[in-house]
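This is the structure I want to talk about, given as structure tokens.
With one protein chain withheld, the remaining protein chains of the complex are depicted in position.
Let's look at chain A:
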């Protein structure tokens, strides 16, 4: 095949695929503001569908708050556990170290749905069912294998000399961790924080099962329930406005933290 024909077909294929991949995204933005029957946006373009979200049930503000609260708490739990754990695995030897590390990675082998049934019952016993804190703890569980692995390799990559010189200056292990190591591993922290935030923000099955009170619903569950509103008729406009609200933080984080996205995937590839 001649070079010119090859180039033309390359761009035709790549461009065609680009259209296919972008079209649904552009459409949802359009549909959320476009006029349509049986929605709150009847005449001309506008934000009627977003307005109906504000008034829907407990209100968009409430759901946004619930989702944000759960996501931030999940990030906090995940970071705290994986910083301490990663530091321990990377720099110390203690009894049961290998067993604990393998056990943490083994979480990945157990399907989500297998654990949610007993967790539903356990959270009830602990008084954590129907609470956003209980939900965040469960979401943290599934972030742990990746987070602990990521922080372990991040701490291992820090040269030992830095640590030893601080030790000679009289710093204890905790001082070394908080004053030196955390600054050295910050790219790992951002990657772990980003991935746990996105996982918690987007999770559907855990909140669906563990939180049944309407005013404690997180965004994905609230928007999925919204479809059954108004006497069986689906408000498609408000649904697409909800999709845009859920997608925006993800797109913004992607735009800001692109490099950390790729780092997360690459460590996944190394793992395999």
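In this section, a contact is a pair of C-beta atoms (placed from the backbone, for glycine too) under 8 Å apart; a residue touches a chain by one contact, two chains touch by 3 or more; residues count from 1.
The definition used in the following text is that contacts and distances are computed from a predicted model.
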Should one name the undisplayed chain from "Cell division protein FtsX", "Dihydroorotase", "Multiple sugar transport system permease protein" or "3-oxoacyl-[acyl-carrier-protein] synthase II" using UniProt, the answer is "Multiple sugar transport system permease protein"
Among the options A:53, A:119, A:135 or A:150, the absent chain makes contact with A:119
Given A:110, A:162 or A:214, the residue that touches the chain left out of view is A:110
In the whole complex, of A:53, A:138 or A:217, the residue touching the missing chain would be A:138
Residues of chain A touching the missing chain are 7, 10-11, 13-14, 17-18, 20-22, 24-25, 27-28, 31, 34, 36-39, 80-82, 84-85, 87-89, 91-97, 100, 103-104, 106-107, 109-115, 117-122, 137-138, 140-141, 144, 148, 173, 198, 201-205, 208-209, 220, 223-224, 227, 234, 236-237, 239-240, 242-243, 246-247, 250-251, 253-254, 262, 265-266, 268-269, 271-272
